[in-house]
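Have a look at this one.
Complex shown without one protein chain; remaining protein chains in place.
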Amino acid sequence: MYTEKVMDHFMNPRNVGEIDNASGVGQVGNAKCGDIMKIYLDVKDGIIEDVKFKTFGCGSAIASSSVATEMIKGKTLEEALKLTNRQVVSALDGLPAPKIHCSVLAEQAIKSAILDYAQKNGLQFDELKDFNPDEDHHDHGHDHE
Amino acid sequence: MYTEKVMDHFMNPRNVGEIDNASGVGQVGNAKCGDIMKIYLDVKDGIIEDVKFKTFGCGSAIASSSVATEMIKGKTLEEALKLTNRQVVSALDGLPAPKIHCSVLAEQAIKSAILDYAQKNGLQFDELKDFNPDEDHHDHGHDHE
Amino acid sequence: MNKRIYLDYAATTPVKEEVFQAMKPYFTEAFGNPSSVYSYGREGKQAIDTARKQVAKAIGSKTDEIFFTGGGSEADNWAIKGIAYANKNKGKHIITSNIEHHAVLHTCEYLEKEGFKVTYLEVDEYGQIRIEDLKKAITDETILITIMFANNEVGTIQHIKEIGEIAREHKIYFHTDAVQALGNVKIDVNELNIDLLSVSAHKVYGPKGVGALYVRKGIKLFSFIHGGAQERRRRAGTENVAGIVGFGKAAEMATENLEEHVSKIKKLRDKLIDGINERIKYVRLNGHPTDRLPGNVNFVFEFIEGESLLLSLDLIGVAGSSGSACTSGSLDPSHVLMALGLPHEIAHGSLRLTIGDFTTEEDIDYVLENLPKIVDRLRMMSPLYEE
Partner (left out) sequence: MNKRIYLDYAATTPVKEEVFQAMKPYFTEAFGNPSSVYSYGREGKQAIDTARKQVAKAIGSKTDEIFFTGGGSEADNWAIKGIAYANKNKGKHIITSNIEHHAVLHTCEYLEKEGFKVTYLEVDEYGQIRIEDLKKAITDETILITIMFANNEVGTIQHIKEIGEIAREHKIYFHTDAVQALGNVKIDVNELNIDLLSVSAHKVYGPKGVGALYVRKGIKLFSFIHGGAQERRRRAGTENVAGIVGFGKAAEMATENLEEHVSKIKKLRDKLIDGINERIKYVRLNGHPTDRLPGNVNFVFEFIEGESLLLSLDLIGVAGSSGSACTSGSLDPSHVLMALGLPHEIAHGSLRLTIGDFTTEEDIDYVLENLPKIVDRLRMMSPLYEE
């Protein structure tokens, strides 16, 4: 069902953990929906020196977190903000259709962490103008409540 | 499905044919229903010297005709009138439920032939008082018309 | 009498060895539930996908227009009730014919009790509906036309393409019961304007208890079996994986060399028809002389009754039928023969012999040698016969 890349990132996730006194922390998702993603950033001179994640969610969510953190580590914040869920999906060699939203979660979590950093540091990013970290990212089948 | 007796009488039917100038002839059934039985009697001194049948019908109808003619041959008319379809059925070692009416046909055909003989000879039989040869003998599932 | 000649392919067919081999692993080994996401079951899921492609190809549809069912009868029930209930606000009128299989007829009769109106088109003496009748029957209320592709008893094939065109013109759904047509006639649902189509595995050397309904994409159809999310949420129930795999394989084999198969069967059929016509008097072929299933032979033998004919054939090892196998619980002559206008007494003397992939020339020779004697014998016993 999953690609080898997904399985690799699921079994050997990169960058799991927390960063004490992180420069920025973002959390998206909702335990009710069965998925929460939390991203910790360590930013120096506009560059993401370190990044860690914790994820409560399915295999795709864990793999998406892992690959996404890998993709932004060492990058500038601007570069990181350009990361889309589509890039996450292709880095994993694809995800099953009902699991695409898990990659969206990764994109949102990163944006959310950068927003936190920006707010703490009085910065503004064009890419974050329309970003609302509390927005419901679910465009999939969940119809509880 | 059929007993060996039925198959034997079906394959080697006794008394098939017609009797020229028969003393009595009876026919029951209806081609529309897929069954007609015709019995020819040769009666001498109240005894059935010979009997023949012709039947258009299923295997059970043919076997019933055959065994029934065998059962009345050499018997008195009174004895023949006592023949019931149940006796025909047991002489055949049984018939499947939906085929019981085929044995009724045999009983009726014999009664009808004796009635014909009685009428031609001005005789009366108690057993035939309530007998109506044109009565619909079908108590089975046919529901055409 | 050890000879066994099976000439009842329209009733059912043996599972072909290749089909059985394809099914086999899915009983004891690859037994997982195809709805399972992980290792177990995944093989089953893939096997179902393959089967779906095979069945789709056999009728020229898209893969995702095929939904597996528990047989041809379920497919018929689903199609008709599913369209009827989904469209009852548009209208409550259905058009069918009076020679349909009972799975269609009895479903229509049920719907009549539920407030639908049904027109049962009469057929001509060959078993075809008249296109003019169909046109006249259509009203603003008509939501469904269901006319079988080919008849199971007398083998008559309808003018499906014309019917489909008329349905299309009037924006009415067109369902056809193609249970007997599959593997015997080229089917292309797009060319023929078919919206829904029923097929069954056991008529094409697949297993009993599996069928499929083709539903043209975009058609709203109520579910028939509600429950789990199988068959893309349209037909619930754990999939009969082995059965579906067998159906796929059988459908593939049945349509691979269709023309060759048809011409081989047809030759045997014509030999049998011609032979009977030559050797036996007072017979008549039921059904259409040319628009007819390649394997169907259906004769009336006057003055004798069908069951005694069948029984006599059975005793020499030949299996035929005297109408639809499904109706053998009844003692009535078949509704199809009645619909063709045969008088009751004649309809009772009908015999259907249907030819299939394992039939040989010798089988036909054997029947042609013995059938005249049997007919003679029974006629000699018949009070209706005088010569």
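We call the chains A, B and C, going by the order they appear; numbering starts again at 1 in every chain.
Criterion: a contact is a pair of C-beta atoms (placed from the backbone, for glycine too) under 8 Å apart; a residue touches a chain by one contact, two chains touch by 3 or more.
Not measured: the values here are computed from a predicted model.
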item	value
Among the chains presented, those that the missing one touches	A, B, C
Contact residue for the chain not shown (choose from C:Val241, C:Leu353 or C:Met381)	C:Val241
Listed residues C:Gly32, C:Gly60, C:Gly91 or C:Pro372, member touching the removed chain	C:Gly32
Candidate in contact with the missing chain, chosen from C:Asp124, C:Asp314, C:Asp357 or C:Asp376	C:Asp314
Contact set of subunit B toward the excluded chain (per top definition)	1
Interface with the undisplayed chain - residues on subunit C	4, 6, 8, 11-17, 20, 23, 27-29, 31-33, 35-41, 69-74, 76-77, 101-104, 106-107, 109-110, 200, 202, 207-210, 222-230, 233, 236-243, 307, 310-311, 314, 317, 319, 321, 324-330
Positions on subunit A where the hidden chain makes contact	2, 7, 10-11, 13, 16, 27, 31-38, 54-59, 61-62, 98, 140-144
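Just so we're on the same page, only the chains that are shown with their structure count from here on.
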item	value
Contact graph of the chains (line, ring, star, complete, other)	line
Between A-C and B-C, the pair with more C-beta contacts	B-C
Centroid distance [mean C-alpha coordinates] between subunit B and subunit A, Å	92
Distance from the mean Cα position of subunit C to that of subunit B, given in whole angstrom	40
Residues of subunit C engaged with two or more neighbouring chains	none
Residue list for subunit B, restricted to those that touch at least two other chains	none
